[in-house]
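The complex is shown incomplete by one protein chain, all other protein chains being positioned as in the whole.
First chain written, first letter: the chains are A and B, and each begins at residue 1.
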Amino acid sequence: MTRLANGGALIDRDTPVSFTFDGKQFRGVKGDTLASAMLANGVKLVNRSYKYHRPRGVVTSGPEEPNGLVNLGSGNRHEPNIRMTQIELFDGLEATSQNRYPSLRNDVGVLNAAASRLYPAGFYYKTFIHPRHAWKYLFEPMIRRIAGLGRAPTEADPDTYEHQYAFCDTLIAGGGASGLLAARRAGEAGGRVMLVEQTERLGGRLLVDDDAEIDGKPAREWVAEQVAALEAMENVTIRLRTCCSAAYDHGYALLYERRTDHTMPTGPRHRLWRVRTKQIIGATGMIERPIPFYGNDFPGVMLASAVRDYVKLWGVAPGQTTVLYTTNDDGYRTALALHEAGCKVAAILDSRADPAGLLVEQAKTAGITVHPSTGIGKTEGTKDGVTAIHTVPLGKGDDVALGEKIDCDCVAMAGGWSPVVHLYSHSGGKVMWDAGRAMYRPDPDNPPRDSSGEAYVRMVGGATGALTTQDVLTSAAGNGEGVSVHGPAEQPTASVWFTPSHGKAALGGKHFLDYQNDVTVADIRLAAREGFESVEHAKRYTTLGMATDQGKLSNINGHAILADTLGKAMPEVGTTTFRPPYTPISMGSIAGQQKGSLFKPFRQTALHEWHAEQGAEFEPVGDWRRPYRYQKGGEGRETSITREIRRVREKVGLLDASTLGKLIVRGPDAGKFLDLMYTNMMSTLKPGKCRYGLMCDDNGFLMDDGVVARLDEQTFLCHTTSGGSDRVHAWMEEWLQTEWFDLKVLTANVTEQWSQFAVAGPNARALLDRLEGDVDFAALPFMGFADGTLGGMPVRVFRISFSGELSYELATPTAFAVSLWELLLGSGDDLGVGPYGTEALHVLRAEKGFIVIGDETDGTVTPHDVGMSWAVSKKKEDFLGKRAMERPDLTRKGRKQLVGLLTEDPNFVLPDGAHALSADGTRAIGHVTSTYHSPTIKRSIAMALIEGGMDRMGEVLEIGIDRKTTVKAVIASPVFYDKDGARQNV
Amino acid sequence: MLLIQCPACGVEAEETEFAAGGEAHIVRPGPGCTDAEWASYLFDRKNPRGVHYERWRHAFGCGKWFHMARHTHTLEVFGVYAADVLDPPQEIKDRIAERTAP
Partner (left out) sequence: MSDLDLSLARAALDVTPPPGLGAQVEAIASRGMVAIRGDLTDAGFVAALQAATGCAVPEIRQSTQAGDTRVLWMSTDEVMVFCEWGAAPGIVEAFMEKAGDTHVLALDVSDARAVFRVSGEKAWRVLAKGAPVDLAPGQFGTGEIRRTRIATVAAGIVKTGDDEFEVFCFRSLAAYLWNWLCVGAGAESLSDL
C-alpha cells in the first residue's frame, strides 16, 4: 500500500469502498478516483498502449489522461475508453483493462513492440496498398483484431439520458480560482450566471497549490468563502461534474453533466445542457506538458502536477523515490509536497542553467539535490514501472554521454503549462504563440463573435496564459474589484521539446509525444522528412493528437518537434484545429430521452388502435404509419392482399384515408391563386364540385396531386397526398408570402380535423343507404360532394374513386372517426363489408393506371410524361411549371413516358425498379415504377417509364432481372382494367 | 448553431426552429422570358463568402417567411426584414457597409 499516513483533502479514510479491476477485488476509500485507488494499492500498470502494447500507467490526475483508459461496468452497462482519473470510486464499481490479450501482465501484442522498428509512421499506408482486394478480406480484419482501444458494448444501454435547454447571461466554464472569482463578479453584477465545473470539486489548483495568501487569507479559506458567497446568490447556478464541452456559434454552449457516474444509477445518467448564453467566460485553466525523453512512458512517469495532486488530494504517494524533471519553478512544488509528505525526492533535474527563486531555495533547504541544465537521458524499468533514470546534460547538442544513474520508482515531469484554449477556438477565436511563455494563448484581438459581431467568449486565469495566482485572479476580476495575492515569485520556463538520449537520438530510444496513439519524436521527424510538412498533414500521417484525448498532452510538443525539424518558428508551423467536444461525451447523452419508442414520432390516425387490434401490418407513408394489410389468422401477405382487393372489386371495402392532406384555401383571389398552383384550371370549378389537380414546381416536374373541392365561391378544399400535407401547405404559404403577396388568400391545414374513409365497391351505395342520415347517395354525381349527417355524425361525402369502383369518401370530424368507422363496418356483414390496406389500394389503382406521386414520379417527371397532358391548361397565362415545360429538354422527343408492361409469363411479377434494356442490350431505356400481381385480371401488371414509350405500344422489351437474366414484356396501355370507367359511373 | 430573430413574431430563437430558403431577391421572370432567363432563375445562385441575403421561414414558430442579411463566414447577422420587399431596407445596407468596411 502506498497510502500516506496523512493528507488527502478529498478522501474520507474511514469509509472504505470496494471495487474490482480485471476481476480482482481492491479497496479504496470514499473520495478516491479509480486512478488514486489503484495507485494506493500499489498498482501502476493499468493499460497497454494502442500500437506497441507497451505497459502504461496513469500520467495525469484529470480529464486529459491519455493512458489510464478502462472498460467500465459489465454486460449491458459495459462502456469502453473511460478515463480512470475521472472515475469517482463507488462500492461495486467494476473496471477492466483494455487492449491486452490474454491479460494485462502477459500481453501477446507486446510482440509489436519488439518489431516496432518495422512499424514507423505511415506503415499501414505504405504496406497494405497491394493487392487491392486483400485489404477487404485480409489486411483490414487482421489489423482491426490487433488494433483499437476498448471494445464497443454489444447490448442495449439500459441507462436513460436527457437534454435540458437553459438560458443565461454569463456561463463560466471552470470552477478553479479564476472561475470562482469571475462568477462572483458576474453574480454581483446581476443577470443569470451558470458556473460549471467538470470535477466534483470547486477550487481547482488552489486546493493543491496553496502556498499563496489571497486577500490576506489562506488559499483554501478564500475558496470556501467564494463558494459560500456564490451558493447564497439566487441568480447563480453551480453545477458540478459538468463539463462545458463546446462553445458553438452565437453563444450556444453544450454542457455535459455526468449525473450518476459516481454512484449507482438513479434517474438519467448523463444530461446534455443546451445553453444559450450572452457571454462565456472560459476559466478552463491549463494542462501541464510532459517532456519528451527516452522511455518517458514507463508506468510511474507522471506529470509533476499530478504527482502532487495524488499526494495532497488523495493522500497517495505515486512512488517512494521520485526524480523531478522540471523546466520551471512550479515543478518544485511537487518536490516540496513529496518531501512534506515524507517521500524521498532523489533529485531535481532542471533544464535551466541557473534555477533560482523562493521555491528553488525551499527545495534546497529541504536537502534536495538540484541539477541545473540537466535532463533525463534514459529510463530503465519493467512492466510494473520505472526503476531508474540516467541523467544527461542539456544544451550541449544531441551527441552527449549519459550522466549518473539514479534509482527511482516515480518520475515527475514539469514541462511547462499549456492554456486550455479549446472553448476559445471552437467557434472561430484565434490563438497566438507566446514565445516568452512557450505557449499558445488566446489572441484577444480575434475572439469568437456572436450574431451581432461582438466578442462573446472571454478567457480568464490560466487559460489566458497567466502563470501565477496573482495574474490568474487579476485577469478573472476583469473590470470588477481585484484581489491581492501574496505568493512566491517564479522564474520563467525553459521548455524542453526533446531530451537527447544516449548518443544520438537515432539510436532508437522512444521519446513519446502522444501516449495514446504511440506517436514518438522519431515519427514526427520521419513525417517531416517525407514531406508531410503541414501540421495538418503531419497529424494525419502520424496520428498525433487523433486519439480520444485529442492531443491534450502531445500537440504542443509535437508541433514544436515539427517546427524544429523544419527549421521554422512555432507560429509558422501553426496548430491544428480544436474541435468540440472537449472530452468525449456519451452517445446516450446526444440522443437524450429520444430513444426507443421516442426516437422518432410517427403520426397515427384516430383508428390506429383499431387497425392494430385487427392485425394490421403497418407501413410508413410520409411520417404516418398506415395499415399495409390486415392479417387474418396465420395467412400470408399475398392471401390478405388478394382477399382485400376482391372485397373492393366484388363487395365493399373500407379504407382509412385520413392521412390525405386537406388544405382550406379561401379568399376573393382563391381561384386565381389555385390556377397558379395547379397545372389545370381551378377557378372555373363550380361550388359543390370536385376536380382532380396536378401540382408542379417551377422546374415543371410533378410534386403532388389530389382532388380539389370548391366549398363555396371563396373557399376551396385541396386534398394532397398523405406525405404532402405539410409540404404543400408550406408551398402555398411560401408563394403567398414571398411572391404573390398581393393576392387576398388565406390558407389553413385541416388535415387532422377531418378523418376520411373510402367506401369502395359495388355494394358501397347499398351500405351507405342503410344508415340514418340526410345524404342522397344515389343523387350525388361522380366528382360531386355533399354535407350532411350520417348516424348522428357530421359528414362530408365526396363521390370520388381511386379504385375505379363505385366509391364514396366520407369525411367526419376526427372525434367521430372511430364511431363512424364502427358504424360502417357493423352495418353490412351481408354486403361483405371489411377494411382494406394500402397495398390493396395500390394494386387497385395500378389496375386502373392511376399514378402515385413518388412511385410514377421521381422529381424529373412532367404531367406530359405520365400521359396527363389533359390536366395541363393551355389557356392560363401562368402557373407553376408552365414556363419550364416549354424548355427544350422538357419538350424533346424520346423523354421517358408512362406505359404499362405485360410480362410474357403472366405469373412473373417484375422487380420494382427493374431496368428496361435497349434493343442492343447496351443501355437502360427506362425502369419499372409499379409492379404487382393483379388478382382482378389474374396476371402480372406493371407500369414503367420508357423512352418514347407512348409511341412504342406493342413493342417487346427485355427487362433486366439480375446480371444474367432478362425477361420479356410487351408495352401496353397502363389502364389494365375497365378502360372506359364504367364501374365507377353506376 | 445560429441565433435568429424572427421579424414577424419577434422571437429570438435557435436555428432549429427555422427553415432556410436559399438566396433572396431572385426575380421570377414572366412566362414570356427566354430559356436562358428561366434557367438563370432556376439554377443561378451566388453562394458568396461574405454578405448574403437569404430567405428563412419560422417553420416551428409563427410560420412566416422573412429575409436575413448574414455574413456566411463570420456568421454575423446584419439584420432581418420582411419577406414582401424586393430590396433590403436602407438601414440594413448601412449596417453592412459599416460592419464590412476595411
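Rule of thumb we're sticking to: a residue touches a chain if its C-beta (ideal position, glycine included) is under 8 Å from a C-beta of that chain, and two chains touch if they have at least 3 such contacts.
Remember, it's a predicted structure, so these values are computed and weren't measured experimentally.
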Contact residue for the chain not shown (choose from A:Asn41, A:Ser74, A:Gln594 or A:Thr860): A:Gln594
Hidden partner chain, touching residue among A:Pro794, A:Gly832, A:Pro906 or A:Gly948: A:Pro794
Options A:Gly428, A:Pro444, A:Gly667 or A:Pro911, residue touching the unrepresented chain: A:Gly667
Residue in contact with the excluded chain [from A:Pro268, A:Gly295 or A:Gly804]: A:Pro268
Contacting the left-out chain in the complete assembly, out of A:Ser74, A:Gln491 or A:Gln753: A:Gln753
Sites on chain B contacted by the missing partner chain, in the whole complex: 8-11, 13-14, 16-17, 60-64
Residues from chain A at the interface with the omitted partner, ascending: 160, 162-167, 259, 266-268, 274, 276, 592-594, 597-598, 600-606, 608, 624, 664, 666-668, 744, 746-748, 750-754, 772-774, 787-789, 791-794, 813-820
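One rule holds in what follows: only the chains that are shown with their structure count from here on.
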Separation of mean Cα positions, chain B and chain A [Å, integer]: 28
List of chain A residues in touch with chain B within their complex: 248-252, 276, 428, 449-453, 698-699, 730, 733-734, 737-739, 741, 877-878, 882-884, 887-888
Interface residues, chain B side, partner chain A - complex: 1-4, 14, 21, 28-31, 33, 35, 38-39, 41-42, 55, 57, 59, 63-65, 74-77, 83-84, 99
